[in-house]
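Removed from the display is one protein chain of the complex; every other protein chain stays in position.
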Amino acid sequence: MDQLNTRYAAVRKHTLALAEPLSDEDCGAQSMPDASPIKWHLAHTTWFFETFILERMERDFVSFHPAFRILFNSYYNGIGEKHPRPQRGLLTRPGMAQVRAYRADVDARIARLLDSAPGAELDMLLTLGIQHEQQHQELMLTDVKHLLAQSILRPAYMEIPLPPASAVAPLDWLAFEGGLTEIGYDGTGFSFDNELPRHKQYVAPFALASRLVTNGEYLDFINAGGYFNAALWLAEGWDWVRTQNLKAPIYWFQDEQGAWQEFTLHGPQPLDLNRPLTHISLFEADAYAHWAGARLPTEAEWEYAAARAAIDSGALHPAGAGAGAAGGLAQMYGHCWQWTSSSYAPYPGFAAAEGALGEYNGKFMLNQYVLRGSSCATPPGHARISYRNFFPAGARWQFTGIRLARR
Amino acid sequence: MDQLNTRYAAVRKHTLALAEPLSDEDCGAQSMPDASPIKWHLAHTTWFFETFILERMERDFVSFHPAFRILFNSYYNGIGEKHPRPQRGLLTRPGMAQVRAYRADVDARIARLLDSAPGAELDMLLTLGIQHEQQHQELMLTDVKHLLAQSILRPAYMEIPLPPASAVAPLDWLAFEGGLTEIGYDGTGFSFDNELPRHKQYVAPFALASRLVTNGEYLDFINAGGYFNAALWLAEGWDWVRTQNLKAPIYWFQDEQGAWQEFTLHGPQPLDLNRPLTHISLFEADAYAHWAGARLPTEAEWEYAAARAAIDSGALHPAGAGAGAAGGLAQMYGHCWQWTSSSYAPYPGFAAAEGALGEYNGKFMLNQYVLRGSSCATPPGHARISYRNFFPAGARWQFTGIRLARR
Amino acid sequence: MDQLNTRYAAVRKHTLALAEPLSDEDCGAQSMPDASPIKWHLAHTTWFFETFILERMERDFVSFHPAFRILFNSYYNGIGEKHPRPQRGLLTRPGMAQVRAYRADVDARIARLLDSAPGAELDMLLTLGIQHEQQHQELMLTDVKHLLAQSILRPAYMEIPLPPASAVAPLDWLAFEGGLTEIGYDGTGFSFDNELPRHKQYVAPFALASRLVTNGEYLDFINAGGYFNAALWLAEGWDWVRTQNLKAPIYWFQDEQGAWQEFTLHGPQPLDLNRPLTHISLFEADAYAHWAGARLPTEAEWEYAAARAAIDSGALHPAGAGAGAAGGLAQMYGHCWQWTSSSYAPYPGFAAAEGALGEYNGKFMLNQYVLRGSSCATPPGHARISYRNFFPAGARWQFTGIRLARR
Partner (left out) sequence: MDQLNTRYAAVRKHTLALAEPLSDEDCGAQSMPDASPIKWHLAHTTWFFETFILERMERDFVSFHPAFRILFNSYYNGIGEKHPRPQRGLLTRPGMAQVRAYRADVDARIARLLDSAPGAELDMLLTLGIQHEQQHQELMLTDVKHLLAQSILRPAYMEIPLPPASAVAPLDWLAFEGGLTEIGYDGTGFSFDNELPRHKQYVAPFALASRLVTNGEYLDFINAGGYFNAALWLAEGWDWVRTQNLKAPIYWFQDEQGAWQEFTLHGPQPLDLNRPLTHISLFEADAYAHWAGARLPTEAEWEYAAARAAIDSGALHPAGAGAGAAGGLAQMYGHCWQWTSSSYAPYPGFAAAEGALGEYNGKFMLNQYVLRGSSCATPPGHARISYRNFFPAGARWQFTGIRLARR
């Protein structure tokens, strides 16, 4: 419990630290309905502890502010009304100072509760809340990156220069035998409900790329006319590309001399051909794989391989895969989430929790695709081999990349 | 080959027969982008034979009309330009008479080709064209049903009365052991590429409902407030229901006395509680299953069970499952396509054909869900155990129903 | 009354004649929400007589078909429910045969009513119905032109060749003194309520162009980059042009050799530089005038000039203004409706009729602009000097042209 208390404090503090480089103005804006303001993240993660722990377990519970129950509810119909998601950027009140006070108040009450009424349920809910907050830590970085990219000023989140990537090793193919195997969380610690139950799957023999696809390799795809060749794309992807007239990943742009640049949290940078490609949609990942004569792995293949191969591991921007990766799977964690071809679906025997917490994962299991691994923005210690991230096929603002597979 | 010739002639004739009860005006209209005019179906199925057979194999090929290459191309980017899908209803020219002449011309040339240049490739392409036309035969019925439903006149496609359904047997659960199994087409005849290759899958023990969900059972769900209970729905389904303010299946309506009616191809009918529920989206199917304490089957479960259980089989509207179904799986074919929870994805090792024909199936394998079985509108002999139908989760104008599964 | 009977019969017959060159299929389609199917025009004009005359004045009135009251009501809230405007093309039932029977039935009953119960109110309503039907005659031609233009076949409504235009006279400026004047209908015959009451307006001195702007003159504007010069356009017009990436009038297109063609009711034709420009929006008219150093006239200026100048007058496509126009105002009627800068607003003292007929004009007096004159599609005898046609600034499918004005 003591350890949990320490972990709670550390994670909560880290969330505030992520907002440190930003002004109050930066923290209030919302660049698209899929993203949220930093302030909203700060408040919503606090709301999670208040609603699912304090409200249930604190004697004589009184909410910090009655309107916050509505303002900072993300998507829990079981809790009641919600402020409309696309209008989170209009909540100039409460201000950052009041949201910080909200965090401090809930933190103090959680600490008291841990002292006065320890127990397994509290531990479980606190652990869930911590994991939930870590998920939002990653979103804070991707959401603010999207916001900063909207202005021609293209300001950096962090003024520290981005070191050059080391030269990239050639792409190797690691062969796996497959067979009847098991995937899903296997242990006694924490996992999300979507990783359970561990269950059998049959995996046919396959090979996995030793590292992620690089910017350089993707530039070849662009230069070969990849964005204009219908034969490479899923039908919905082709509509998506043509309707928006897309020609490159979301944060790539050409300067006045035509040289490719990439907007990063460190500001615009000349495109580093050795770095892993990131911020691409499943549509782009699938088209690239098609062009490269390969395919995306399934999530079972990914997990099977990750359990068996030597793996090395991850800054706020993906780094190059050096020579050290030879003989194993490089860049599985800590660089880019890796799109799989697997639809996000319940594992056989999946059961959501009762009540509003059951809305955490299960109701999103449709028209989304699984990503495996973790990214440079994932908090250390958060991800694991059975972790299932998921986004719609057109999502590009996450640190998403490509690991190829083939027969 | 003689047999193929006969089969070709029979299928082509049946397509025209389906248009018989309709006026030329009925045949020209398009009620929504997802549906096509009857005339367009008549022409497009002919275009398929002209483009993929005559153009490739006929000596000194001259097109029937050069503009038809564009006007009646559905989605084959490899063939070139296409008339915009949502504007198919604006093609008042060519008229029905010219489209009938187009059919007759292509039929005569196909017959000559079969005589003069028989061979395996021609057989293969002709078989594909016949299967393709049968798929459009089903769409002709569902598309015209949707069109006729748009007017307050609610005219019948067929004036023949719909016989009452027999009393329905109680729903039984058939248990299956599962294990490492194989699914996919297994034979030497025709299958679509999406049924291949046959491959191993592990299926955990499960039970399947002996029959489809009935109108009566679904009415219980409605009366229990199913359309207004967020907890039963997938997140995207809940948005879908609330945005459109849906309260019942698409063709259900209440008369002035409040009695439920169902619009059918035989015109409006009092809702028959014994008939299978049909014309529901995956969203509705999933919410109903949730409410009923069950779930939808996976496509592997469906195929596994269909291969092992006694099955009976299929009018232009689903019929009731009588007592005869006891001890086996009733209504697997010939009543309603059955939603599965399986995302439409390539089987391991799937390879699309080269060229434009490779666009037939593969490029649609995203954000769609598999339906198994067949419906009252499926041409006899068209479906098989490994057949994979697929639609987006919100599609309601097909003859879609619910077969429940559980652990 | 006898004369009215004859006029009624002639106008009703002419409406049917306009549908003669078309198939039943052509008559059913609707190319955009602003346009209606020919069949709908045939039925709605009949509905007008049935609803506003027979229902009010026929003893023991029984409707031809009860559903037609809803199906063929255009916009009269006072009458009740309406079939949704954008879905008029989905009304494949009733078919053309039944609509022709509807027309014949109402015509016979109107004839009987004229015999049995003549009177001033009947005369007034019959006259209004005849004028209403003439307005729809023009819309039938512009709506079917828009429909036929949607297909790459670009079929002709009328196979008769379009004669070449005569050489065009130079554009003269006719000066008018202005002063306190009166506009509005001045007579004892029929006018629409929007032409009343005749009232005083002060008109400053101005000059009006002797003829319409030609295709050749407008081509100069295009070649001078007119569609890409923001400074020439109203703000809303510039958004309109750029959002739709417009570069020419709606029915102009370039053939494979780059030569300009114009789609007409006689089919595609090489662009005739001597013909009046037609099918342009107010946005385009205003930008052209700006570029030409002129402006559009107000409706008071147009009417003032038309009352004082020598005027000549009108085929199914605008013709050239020959030398004969010198010394007067050519092409005022029978070629193209002429955009004015006047917002469509009630004249001082305007009063709409009581009841549903009061919805005829008044409720549309907002965000529309007045056009004066008449077009090649206007039935002879329909227009007059005080006639006010009106459309939103972006409308292009009418026979609309430009007459310039200046100080």
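Here the chain labels run A, B and C in written order, and each chain numbers its own residues starting at 1.
In the analysis below, a contact is a pair of C-beta atoms (placed from the backbone, for glycine too) under 8 Å apart; a residue touches a chain by one contact, two chains touch by 3 or more.
None of these values were measured; they are calculated from a predicted model.
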Touch list for the missing chain, restricted to displayed chains, reads A, C
Considering the complete complex, of A:L90, A:I160 or A:A224, the missing chain is touched by A:L90
Sort through C:V62, C:A120 or C:L366 and give me the one touching the missing partner chain. C:L366
Looking at the whole complex, which of A:A67, A:L180 or A:A310 touches the chain that is not displayed? A:A67
Pick out which of C:M57, C:I70, C:A101 or C:L234 touches the chain that's been left out of the picture. C:L234
What is the set of chain A residues that contact the non-displayed chain in the whole complex? 23-29, 31, 39, 67, 70-71, 83, 87, 89-96, 147-148, 150-153, 155
List every residue of chain C that touches the chain not included in the displayed model. 75, 77-78, 180, 199-202, 204, 230-231, 233-238, 282, 298, 341-343, 345-346, 348-349, 358-359, 363-367, 393, 407
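Keep this in mind: only the chains that are shown with their structure count from here on.
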Which chains make contact with chain A and with chain B at once? none
Measuring from the mean C-alpha position of chain A to the mean C-alpha position of chain B, what distance in angstrom results? 37
Cα centroid separation between chain A and chain C, in whole Å? 58
Rounded Å distance between chain B and chain C, as computed from the means of their C-alpha atoms: 46
Would you give the residues of chain A that are in contact with at least 2 other chains, written as numbers and ranges? none
